[in-house]
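Every protein chain except one is present and positioned as in the full complex.
Just so it is clear, A and B label the chains in written order, and each chain counts residues from 1 on its own.
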Amino acid sequence: MMDLFHRAVMASSRLHPGRETVSAFVYLAPALILFAVFTFWPFLRAVQLSFFLVDRNTFEPALWFGFGYYLRAFNLGETALGDDWIRSIATTFQFTLMVVPFTLASALALALLAVSKVKGIGVFRTIYTSSLAISLASAGVIWSLIYSPNLKIFETILTDARTALPAVALMTVWTNLGFSFILLLAGLQAIPKDLWESAKIDGAGSWRTFWHLTLPLVSPTLLFLLITGTIGCFQAFTQFKVLIDSVGPDQSTNVLVYALFTAFWAENNYGFASALSVILFGLLLLLSLAQYRLDTRVHYQ
Amino acid sequence: MKKALLYLFLTLAALAVLFPLLFSLSLALQGETVSPRILPDFTRLDFTVFAQVFAKEPLMGRWIFNSWVVSISVTAGVLLVSVLAAYPLALFRFRGQTFVLFLFLSTLMIPWESTILPNYLTIALWGWKDSYQALIVPFLASGFGIFLLRQAFKTVPAELHEAAVMEGCGRSRFLWAILVPLTKPALATLGIWAFLNTWNQYYWPLLVIDNPVWRTTQVGITAFRSTEIASYNLPMAATLIVLAPTVLVLFAGQKQLVEGLTAGAVKG
Partner (left out) sequence: MKFIAKMILGTGLMLVAATGFAQTKVTFWYGLTGFNGEVVKQVVEKYNASQTKYLIEAVSQPDYDATINKLNTSLAGGELPHVVQVYDIGSQRMIDTKKVTAVSDLLAKDKLDIAKDIEPAVAAYYTIGGKLWSMPFNSSAPVMFFNKAAFREVGLDAEKRVWTYDEVLAAGKKLVKKDADGKVTRYGLGFTLYSWLFEQELATQGALFADPANGRLTRATKLVFNNTAGVNWLNFLKKNLDDGVGRSFGIDGGANSTARDAAFVNGEAVITFNSIAGLRGYLKNAADAGKGVEVGTAYIPRPAGSKGGVIIGGASLWITNTGSSDEQAGAWDFLKFTAQPDIQAFFSSNTGYYPIRKAAYDLPEMKAALAQYPQFQVAIDQLRATAASPATAGAVFGTFVKTRGNIQAAMEQFMSGKFPTAKAALDDAARKSSSELAEYNALTK
C-alpha cells in the first residue's frame, strides 16, 4: 500500500498536465456537445426570441418588441392585456404551497410509521413506495376518473374554481408520496440506534424526541425534498394537461407552464412563450438562491 | 395493544395510498357500465378487458415497444455520457476544470421548459419529428447524472488512478475495468432514475410526435380517456398495463435506488 502511494506521488509530479487536459476534454466532449446543442444554445435563443414578435411561419424573430412581453406578463405598460399571467405565477406559488408541505408531512408520517421493525413491515414499505413507479400521466388518467362527475364521488371538484386547484394538488401529493417516503425512511434509518435509546433513557417523551432528535436529523433530507418538490411544482404541467386541459374554472388552474404551453402550442405566440420561459427560469433561480441560504443555515446550525 | 394500534395505522395508511390503484383495478374489471361502483361484483369480474385494450387500440403494443426502446436507449446513453464526463471531473486535474464544473452546474438551473421551443425547432429542422432519436438524443446529457457519478468516482483516491495510469494501465482501461465496477451502486441508481424519468415523459413526446405510430405509452393512454363517456374499464386497464413495467423496475431495484439516492443526492 505504501509502495503504491509512493509511486502515486511520484507519478503525479511527473504527469504532463497538458496531456491530461487534452484527454479530459476528449472524455467531456459528448456531454459538452449535447449541453451546447440542447441546453445552452436553446436557452440563449429563447432569451433572444423573447424580445421579438416572432414570425409564425418561419419562427424567426421579425419585429423588435423590447421588453413588451415581459411587461405584459406582469400587466404593466402599454402592452398589458390583463392580469392573467400574474395570476398564473400566483397560482403556481399557491399550488406549490398546497403540494410541498402536505407531501412532506404525510411522507414523514408514513416514514415514522414504517421505520418500526415489526413483522411484515417490508410489505407496508413497498406499498408506501409504490407511487414512485406511477407517472404523472398515468396518475392523471386514474384521478380524472376518480374525479369524474359520472361517478358521483366528487361531482364538481374539477369544475368549481374553489376546489379545482386543491384537487390537482391532492393528486400530485399522492404521486410524489413514494419518492419522499423512501428518502425520509432512509434518513430515519440512518439515525444511529444508540441516539434513540439514550433519548429513551433520558426519559424524553416521544413528542420531544421527535422535535429535538428526529426532526433535526432528517432535516437535510427534508430540505432536499423541499427543493426538488418546489422545482417540480414550478414545472408542473402533465397533471394539468391530463386532468383539466384548459385554464380551469375561472382560470384557477392556469399555472405558469400551462400558460407557456398555451402561448407556444395553441397561440403560436413564440415570442411571448419564450418570455414566459425566461420568467420561469428567473423564478427558479430566485428560489434556488433562497434555498441555498436556507441550506447553509440547516447545515451549519 | 400498542402493536395492534401500530398495525391498524399501517393498514389504514396502506389503504389510503393504494386506494387509487385498487380503485382503477376495480373499475377495469367491472366491464362497460354507465354506473360503476367502488367495489366490483366479485362473481362477475371481466378479465378480458386487458385484451380489449389491445383490440380497441391496435397500436398499444407498438406504444409499449416504443417506450421500451426509448427508455432503454436513454438509460444506456445517460450512463455512458455521464461516466465519460464524470471521470475527468472526479479524477483528473486539468485546465478549465472549475469552469466546466460551473457549466455543468448551470445546466441544473435551466429548466427544460425554458429550452423547449428552440429544441422543438432544432428537432423539426433536422427532420427528426416522428422518430426515436427525437425522443432520445436531447436527454442523453444529464447534469444530475454527471454530478452523481462524479461524487461516486471521488471515493476512489486520485493517487490510485494516477499510479495505475503511470503503471501503464490506460485511462480507458482504468475507467472500464476498475472505476465502473467499483461504483456499480451509483450507476444502478442513475440507471433506474433515468429509466423511470424517460418512461414517464409526457410533454416532449406530445410535441415531437405527430404520427400515432411513434407515440409512447404515456401519451397513448391519455387517448383512451377521452373517447367514450361511459366506459371506464378501458382507460383504467390501459393505465394498469402501462404501469406494470415501471412498478416491476421499481420493485426489482428499490434497494439500489434508495441507497444511491440517499448517498448521491442528499449527502452529495
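Definition applied: a residue touches a chain if its C-beta (ideal position, glycine included) is under 8 Å from a C-beta of that chain, and two chains touch if they have at least 3 such contacts.
These numbers were taken from a predicted model, which means no experiment stands behind them.
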Absent-chain contact - pick from B:120, B:203 or B:232: B:120
Among A:126, A:189 or A:268, residue touching the chain not depicted: A:268
Candidate in contact with the missing chain, chosen from A:148, A:214 or A:277: A:148
Residue of A:37, A:62, A:217 or A:287 touching the missing chain in the full complex: A:62
Touch list for chain B against the chain that is not drawn: 34, 120-121, 124-130, 207, 210-212, 223, 226-230
Residues of chain A in contact with the chain not shown: 53, 55-59, 62-63, 81-82, 148-150, 158-159, 161, 244-247, 249-251, 265-268
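In this section, only the chains that are shown with their structure count from here on.
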Distance between chain centroids, defined by C-alpha means - chain A, chain B (Å): 15
In the complex, chain A residues that touch chain B: 4-5, 7-12, 14-15, 17, 20-21, 23-25, 27-28, 30-32, 34-35, 37-43, 45-46, 49, 59, 109-110, 113-114, 116, 118, 121, 124, 126-146, 148, 150-151, 174, 177, 182-183, 185-187, 190, 220-221, 224, 231, 234-235, 237-238, 241-242, 257, 260-261, 264-265, 270, 273-274, 277-278, 280-281, 284-285, 288
Residues on chain B engaged by chain A in the complex (per definition of touch): 3, 6-7, 9-10, 13-14, 17-18, 20-21, 23-24, 27, 34-36, 80-82, 84-85, 87-89, 92-97, 100, 103-104, 107, 109-119, 121-122, 137-138, 140-141, 143, 146, 157-160, 162-163, 165-167, 171, 196, 199-200, 202-203, 206-207, 218-219, 221-222, 224-225, 229-230, 232, 235-236, 238-239, 242-243, 246-247, 249-251, 254, 257-259, 261-262, 265-267
